[in-house]
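Report on one structure; see the data block that follows.
Here the complex is missing a single protein chain, while all its other protein chains stay put.
Now for chain A:
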Amino acid sequence: MSHVPMVEILNVSKRFGKAPTFGDRLARRFGGYRPQKTVHAIDGVDLGIAKGQILGLVGESGCGKSTLGRIVAGIIPPTEGVVRWHGDNANRPSQVEVRRAKPGIQMIFQDPMSSLNPRMRVAEIVGEAPLVHGLVPRRDINAYVDEQLVRAGLDPAYKKRYPHQFSGGQRQRISIARALAVQPEFLVCDESVAALDVSIQAQVINLFMKLRDELNLTYLFISHDLGVVEHLSDRVAIMYLGRIVEEAPTEEIFAMANHPYTQSLLAAVPRIENRKSSFAVVKGEIPSPFSPPTGCHFHPRCPHAFARCRSERPAIRQIAASHFSACHLNDGSA
């Protein structure tokens, strides 16, 4: 990317661990060994998203994609590394800056029922944040809320209702209206269409694409559904156990996936064109993030693994113009 990306994360790691209990400390004091259980949810990730771009972040459950989304959205701080927002360090901003900067990023979650307050009416849900941030004076808030609802494809006549009075697809539209009400530049969508039926999912995806064109939004679109990501994204990053293993423009990653994990993921996706097919099977299970494999995290399941994969972590390297992959196999041919 020639210009400064809108959001940039550099060598970000996130570890979750329990603080040692009194018993643990006592045991350690007397020489007993009690290893601390830490999950490396994110392990040294670099990523950049340019203005107006949609980056699809794909991975299976437990790979850390939601944690990464939350770090980018500023909901949780990284353990190590920096998140840059328009080139500025957004890691330790002052409280004032937080209040000013936050509306720039909004997050849309998978389950609107648990992210919408069940005891608030739609008008309050959508209108609260723009009032608090002083974006709209109180006398204009009614018209403003109507405008947000219409843009998200909802009838403003419903704004006196509560979230439980809507269907799943409509509820997701309420979350979208709420997010857009603070005029963000950047949306983090965490599995935002995963819980919806196919016909409703298509409507919401279309809404996301329409909003991107109208408002020049930038998205981090987190999903396990490769079909959705392929359709929507400009670039795709594939995550496996806390690390990004491959990143490339969408066409390229689907046409010539480089990393063996990406290849097996693509092969496992059922497609409507494939009839009565036998399923390409990746052997083994996703290892526990408590004790990830040494070296390349994918090596126990990889059909091409060799000795070096077991001992050395492959660095993510450029293998073609704007195509990055973390695999030792690329060194052989280089």
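Here is the rule we use: a residue touches a chain if its C-beta (ideal position, glycine included) is under 8 Å from a C-beta of that chain, and two chains touch if they have at least 3 such contacts; residues count from 1.
Basically, contacts and distances are computed from a predicted model.
Choosing from "ABC transporter ATP-binding protein", "DsbA family protein", "Cytochrome c oxidase subunit 1" or "Xanthine dehydrogenase family protein subunit M", the protein name stored in UniProt for the chain missing from the display reads "ABC transporter ATP-binding protein". Only one of the listed residues, A:Asn11, A:Thr38, A:Asn117 or A:Ser167, touches the absent chain: A:Ser167. Across A:Ser61, A:Ser114 or A:Ser291, the single residue that touches the chain missing here is A:Ser61. When you scan A:Pro118, A:Gly134 or A:Pro270 for touch with the missing chain, the hit is A:Pro270. Seen from chain A, the chain kept out of the figure touches residues 60-61, 167-170, 197-203, 205-206, 209-210, 224, 226-228, 230-232, 250-251, 264-265, 267-282, 285-286.
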